[in-house]
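Moving on to chain A:
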Amino acid sequence: MRAFWALVQRDIKLATRIGGDAMTVLLFYVMVGAIMPFAIGPDKVLLAKLGPAIIWISALLSLLLALDRLFRTDHEDGSLIAMRQARLPLEMIVVAKLLAHWLTNAVPLIVATPLLAILLNLDAGQTLKVILTLLIGTPALVCFGAIGAAVTVTIKRGGLIAPILILPLSIPTLIFGVSALSTGAIETAASSALLFLAGFTLLALVFTPFATALALKMGAE
Partner candidate 1 sequence: MIDISQHFEYIAGSYILTMALVGALVILVNRDYHTQEKRLAELEAKGVRRRSEEKK
Partner candidate 2 sequence: MSKNASIDPTPQDLGFFSRIAHPGHFLIWSKRWLVPLTIITVALLLFGTYLAFFNSPADYQQGDTVRIMYVHVPNAWLSQFCYAVMVVASIGSLVWRHPLADVSAKAAAPLGATFTAVALATGALWGAPTWGTFWEWDGRMTSTLVMLFIYLGIIALWRTFEDQARAGRIIAVITLVGAINIPIIKFSVEWWNTLHQPASVFRVDGPTMPMSILLPLFVMFFGFSFLFLLLHFISMRAEILRRRVRALERRNAQRLREQQA
């Protein structure tokens, strides 16, 4: 287990030091969310209505941006080869990296969400709910991102294809994440959506390490 936590620590350190890009992803998230009103218009009622969707899409795009970094640096400096042959099972290694990735990429987004909520005219109660859905849903997004990253890590300029592969997989998470925030006539479905979202994330957490490890192994010769 010590190896597991050591790996988590290592990834966090790598991401947060100079040369890592935890800040970039956060900045992208806030800017995308802040730019959308320019396209939608300053109508506060409309923005409040679309707010949850805008925040979720900004989070999705930001995480897509970040995921190439998940395995690529390890692939380039040879750490991936060491990881494949380590005593710690590759699946556990994947879990460690996913945990570190979520902590350094998704959690900052969630912390910055109140800022976006103000820009999009969401009230405090809604903001809290948005944060809750992001807390539950971003692990699933990170998991699917990991599969895409593992599949494309051996391609030299493959970073562009990974989002294309992941976006279809992210649709259920997006649907349930935003639906959990619905108000008005469909509010009754919001709680079941939240449950589906949680169930979905759990499923993703269970199966993704195996799929990702398999893709990484197949990527070796």
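These made the cut because all candidates are chains of the complex that A comes from, given by their letters.
One rule holds in what follows: a contact is a pair of C-beta atoms (placed from the backbone, for glycine too) under 8 Å apart; a residue touches a chain by one contact, two chains touch by 3 or more; residues count from 1.
If you're wondering where the values come from, they're calculated on a predicted model, not measured in any experiment.
Colleague: In the complex, what candidate makes contact with chain A, out of 1 or 2?
Modeller: Of all the numbered candidates, the touching one is 2.
Colleague: Which residues, counting only chain A, touch candidate 2 once they are in their complex?
Modeller: 147-148, 151-152, 154-155, 157-158, 161, 164-165, 167-169, 171-172, 175-176, 179, 182, 186, 189, 196, 200, 207, 211, 214-215, 218-219, 221
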